[in-house]
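All protein chains of the complex are present and in place, except for one that has been dropped.
Our next item is subunit A:
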Amino acid sequence: MSTLEWLRPLQHILNSPIQLLTINVSEWKAKIGVAESVPPGHTANVVIEAGGWASHQDKLWMIADYDGSEKVTILELDGGQLSQKERELISWTLQLANASKGKLPAPESQLSESEKHAHKIGEWLQKQLEADEPNFSLPDHLTVGSRLYHEMIPFLLITEHANTRQDVYPELEKLLRSFLSDEILLIPLKSQEWLIWGPLSLLKDEDADLLGDQNEEETMEDSLTSIAFGLHEMLASEWLGECHLAVTHPISPAKGMVEAAILLRETISLGRKFHVGTNIHLPWMLQLERLLNAIPESNRSKYLEHSLKRADLFVESEMLATLETFFALDCNVSETAKKLYIHRNTLLYRLDKLKQETGLDVRQFRDAVLVKIILLLYKVTKRN
């Protein structure tokens, strides 16, 4: 039974999200060291095996899989709500699942050359992302010829469901090669996070002559957005299901690997925070969100309280949907009414109601900016 098969039912039973993490053995030992609670007789020197656990404050970590290498796969879950018996039951289930698997993940010697190389880059990149002063250029021994000095398109993929199958890297790499090009580079980061580099040729348009003027209007951002939407659609329907994807402007992997990964991680994080339900995140569409995110939480809440004369109007889903559509369509009343399938007068009535109750008229630029900011802040603060 694969981890994917039991992880979902376990999340259902516990009604709580479970993170599947891959950490170093040393990190696991450190967790045992700080743990307030471990199984009887456990110490940092104990044999590492599936089902072993440690808890600290409300967090519970449990070993899901260990193949004797330097890496250990663990579950991180909310341990506060679990009884001792429930912990033991999960631990025992993991031991059984692991024993029945009877097969360890492929050792490094069985990996293809490209996968080995990608893992090495991934480990280096992960270290830079965690370092206080990262090295922004890929070291020479990892660049392999001149390929990584050419500009490529970086995408960051984060899957919602864990896939711990041994062949996940070759499977995803093959899928991306069929979809994008043979020239892709796939770098594994965390267990559900991948940095994908696509070739610049994806942006070339062989049909440019056919399109004429229409084509001239398409910007680099438009092209990258279309590719990201297509890639997301393909991954959602042909691979693991729902996932988050970010893309940014082309850059040379050798020079811009760390920079791109930082930007794309931040983009997905901002997108998930400010636009729940959106799966494709574009850095050039999140400028305001980036700025607002930099404001301390207390200041944001204070501003929000001040700005709203009647906060509950913004909570109404109908008003939220109306305003979001209105802003997405550049404050165009006719287009918004059409998109919402309502009469133009109904829309004007809603906007008048907002003006009456908050003093803000979104048809005026100044007020529209304020309402946009309030909506963004509201979305973040209401979840806190």
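Please note the rule applied: a contact is a pair of C-beta atoms (placed from the backbone, for glycine too) under 8 Å apart; a residue touches a chain by one contact, two chains touch by 3 or more; residues count from 1.
Keep in mind that, in the parts below, contacts and distances are computed from a predicted model.
Asker: Which one, "Acyl-CoA dehydrogenase", "ATP synthase subunit b", "Sensor histidine kinase inhibitor, KipI family" or "Sn-glycerol-3-phosphate ABC transporter ATP-binding protein UgpC", is the UniProt name for the chain you do not see?
Answerer: Missing chain, per its UniProt entry: "Sn-glycerol-3-phosphate ABC transporter ATP-binding protein UgpC".
Asker: Who touches the missing chain here, A:31, A:87 or A:232?
Answerer: A:232
Asker: If the hidden chain were put back, which residues of subunit A would touch it?
Answerer: On the side of subunit A, residues 4-5, 8-9, 11-12, 15-17, 175, 178-180, 202, 205-207, 210-211, 214-215, 218, 223, 226-227, 229-230, 232-234, 236-242, 317-318, 321, 341 touch the unshown chain.
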